[in-house]
Each structure stands twice: as C-alpha cells, then as structure tokens.
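This is the structure I have questions about; it appears just below.
Here the complex is missing a single protein chain, while all its other protein chains stay put.
Now for chain A:
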Amino acid sequence: MKKKVIVLLLTFAMVFIVAGCSSKDNNEGASESVVVIAMGSGFSTLDPGFMYEQNPTLVANACYETLFKFIDGSDEPQTSLAESYTFSDDGLALTIVLKEEATFASGNPVTSEDVKFSLNRTKNLKGNPSFIADTIKSIECPDESTVVINLTGQDSAILSKLGYASCSILDSKVVKENGGTDAEDANTTDTAQVYLDATSAGSGMYVLKSYTPDEEIILEKNENYWGTTTNVDKYIIKLQGDANTQMMGLSSGDIDIALNLTDDTIIELEGKENVKVQNESTKTVGFLMMNEDEKIGGPVANNKVQKAISYAIDYKGIQTICGTGSITPESIIQVGFMGSKGEKDVSTATDLVKAKELLKEAGYEDGFDIDLEMSELDMEGVPLLDLAQIVKEDLSEININVNIVQRDWVAGYGDDYRDGKMGMTIIYWGIDYNDPNVQLVFLPGQQVGLRANWKEKGYEDITKKYNDILAETDSSKRSQLLVEVQDMIEEDSPFVMLAQASCHIGYNSKLTGVNFSDTYRVDVTEINIQ
C-alpha cells in the first residue's frame, strides 16, 4: 500500500513538472513582436526549385527575393533585385542590371552568378515548376552585376515569370556547399533540398528557422537585411487549413491572420472589433469544359449546344455558392489581368429563350441526357460538386438532363482530364505565374484547349494571334491583342468560365498592410503591427 502511495505521488509530481515546463514555453517570446498566420498545407517542400503550390509562395516571398516583384496586387512586375532591364531589338535577349547594395542573409553580395545558378538550378531540377524556365535558352554573366538572359523565342511574359517563387535568387555559395548544383544533371545530383527545407538561403526580409511539414513554419527577421524592414520580428505559420478552426483561433486572438476562411465562417466574425475581413476575388477560375470530339462529348461537342449551355447557366447562383467577392470573367482572361474583357454582367448573361433557340437550331429541341463527370476537388474551399449541382439545375431548364458522375481524382479522373477523354466536366484553373499569357492555354491547340480536344486545325488565325501576343513586349499593344484573341473565340469555345473564386481572409486589426495577393497569398514584407 505504502509503495502504491509513493508511486502515485511520484506520478503527480512528474505531471506537475511537465505541465510547468510547457507553460514556461508558452510565455516565451512575449516581448518580441510575433505574428501568427494560419494557412492550408498541401505541400511538402520549401525549396524554391521545387515550389509549385500556392501556399508556400508566402514563405518564399518572405525569405527570398526575385528579380521582379508584384507590388500592391499590381499585375505589372516591378523591379526588385533588378535595378534596370533592357530587351534587345529582336526581343531574344534580356539584359538585367542588379541592385548593388543587395546582400544575402549570409552577408554575401547578390551577384550575377547567383542569378545564373538559381535559374539554371530551377530549370535543371526538372521538377514541377521547371516549365517556368522553358523559354530561357542560356544565361551569361558579363560582370558581377549584369545578367544577360537569352530566350528561345520572344516571350512577353518573361518578366512575370521571373517574379515567380521558383525563380527566387539563392545564395549560390551557401547552396553549393550544401549539395546544390545547377548542372544539366541537377535532377539526379542536387541534394540541397534537405538543407533548404530546414533553413533558407536568400536575400529576403526573413530567414526560415524551422519547418515541420503539415504542422508549422517559423520565420525570423533577417538581421542582415539590406533594404527597409517592417516591425514584425517573427512569423509563426501554422499549417492548419480548416476554416472553422481558423475562425475560432482568430476570434480568440491565438491567430493573427487566417487565410482559409469561408463565406459562412466569415459571417461569425462580423461585428468583432479586433478582427478585419477581406473578400477578394482571386485569379483561380472555375470553368465548364465540353469535349469538342463528338465521340467523347456527344451533343456537347456541337458548337451551338455549347453556346446554349453558356446562356442557360445562372452565373449569379454560381457566385452565391462561391461566396462574397467572387466574380465571373467575360472570357478566358480573368478580371485583374491586363487584356481582360472585364466582368460578366450576371443580370443579362442568362437568357433561356436564346438558349432554347440555339438548342433547336442544333437539333436538340427536346434536350438530351449527359454525364457530368466530377472530381472531389474544391476551389478555394468551395467543392466543385456544389457548382455541378447548380449547373445541373440550370440545364434542366432547357431540357438537358445532367447526370453527375463522381470520380476520384487519383483513380482516373486526373489522367482522363489531362488526356482529353472527358466529355463534360467542371474543374478549376489556378494561375502558374502572374501574367495574362498564362490564360492562353485555353486557346485551340494549347495545353487546356487540347484537354477539350480543341485542336489547332481550322483555327490557324488564332494560333497566329497567339504567337503575336508572345512576341509583343509593349504592354498596351499586348493588352489590345489579348482582347482581340478573346473576341475571336467569343462565338466558338468549348469552355464556359463560371467564376473567379473568392478568397476570404481575416486578420487582427492591430496589423496593417494585410492584403490578399494571388502571387504571395499575403505579402508578409508589407505587414506592420500598429
């Protein structure tokens, strides 16, 4: 009995000791200015050379810098590490002069060799984001602060591409010491990912202190930062994407910035004094795709049927489901990009009479049955299946009986979609880099166009326009060309743009400079504590 009592007391003692330790940890750091961010995960590396998903770009933007940057949500890239740039007359060479004062967190200066190393490494790693460097033929370094990028062909989006997270400039000396290489065989010989997952090697305002996948990222102020800094010393990024958890954390003050709220959780935050919310439309766009091949698409391969369907959809309903802040672009280029045809007027976009007329012309007066194949994916928190249910209801108005078929993304849907074997589906498209040219994949013969079996044959004039756009480096002329190419597909396109998803973010009102950005989620280098 005595023994038992002693054991019991010892156990209690241990529990108290452990509890004491953990409460001490919690108080630590109260004097520093710390900002806690909650965001979704879905990525497994912070090495810029492998960075492809949207969430980690927040970290890349904090720890690294790129040659060009998108400031204040603008879609015009501004110089960042670059001081100035010039294109050669044929548009095939881009000469960039670097800022002399820029240094890495290690103290090394940012040189042209670092730029060459970083871009070549991204290209040669042959990872998901390597396509970004596809148009880069070679890189020369005439002197320490000048880089010449030779292109394989004219590329009017090259400045935007150089602002993409995976084009971050790495400290080549540090990365090479830790197994990094930019050689052609980097995909097999480069071993720096382990190092870059544990710490960063950039010139950004923050340094990566620790990264626990699917759990937490800690960033601390770069003591050697060469530019002007904000007053936030430390960021704790919790990888917790659940909207309800984020909402509760934000209202209790445990979280300062919540990036994945939904329309319904944001209502709960209304009227709370210490919380501000933002509903911004993103450039992630949900669209209905119909296969141009009659063997696969059946009736929806018919151009008139496609047009009829676009008239039958209730875009307002779609926007209601996508949440406050979502909008429908008029054509394939989203609102917010130059060359966009603007927002669709949802009050006049639906016209059932016209839709029925078009169906009649196409020979489907009595409608038809069609499968709508759907995956389980969601677009910024909105299940695509929800959009499918709206479309089903809308199309029943013009006697098209939609049968929703659920398929798993990994168990075949993904492959069939990419191989153009899907008759009709609703899916979303997130931009790879912040440039309207990225949307040209929706043209016949291009990446997404081919997924609808929309081939180049018969649309040679569109392809010509496409090449003109790639070659045009003057912004206003390019903008004009972009509008023209969208006019060309106005009457004939297998895609119906449904909505640009909205992003709901909430933050503590003590912070200033919190703004949603498609490229960086939020630009943490702009945030200050009041």
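To be clear about the criterion, a residue touches a chain if its C-beta (ideal position, glycine included) is under 8 Å from a C-beta of that chain, and two chains touch if they have at least 3 such contacts; residues count from 1.
Convention: contacts and distances are computed from a predicted model.
Visitor: For the chain not present in this complex, what protein name does its UniProt entry give, out of "Paraquat-inducible protein A", "Ubiquinone biosynthesis protein UbiV", "Hpr(Ser) kinase/phosphatase" or "ABC transporter permease subunit"?
Guide: Options "Paraquat-inducible protein A", "Ubiquinone biosynthesis protein UbiV", "Hpr(Ser) kinase/phosphatase" or "ABC transporter permease subunit" narrow down to "ABC transporter permease subunit" for the missing chain.
Visitor: In the full complex, which of A:Ile218, A:Val405 or A:Val441 touches the chain missing from this view?
Guide: Of all options in A:Ile218, A:Val405 or A:Val441, contact with the hidden chain holds for A:Val405.
Visitor: For a quick check of understanding: of A:Val34, A:Cys141 or A:Ile321, which residue touches the chain that isn't displayed?
Guide: A:Ile321
Visitor: Consider the whole complex, including the chain that is not shown, and state which of A:Thr122, A:Thr181, A:Ser203 or A:Thr262 touches that chain.
Guide: Only one of A:Thr122, A:Thr181, A:Ser203 or A:Thr262 touches the chain omitted from view, namely A:Thr262.
Visitor: In the complete complex, which positions of chain A touch the hidden chain?
Guide: Touch set of chain A with respect to the missing chain: 243-244, 262, 264, 268, 316-317, 320-321, 374, 376, 385-386, 388-390, 392-393, 403-408, 411.
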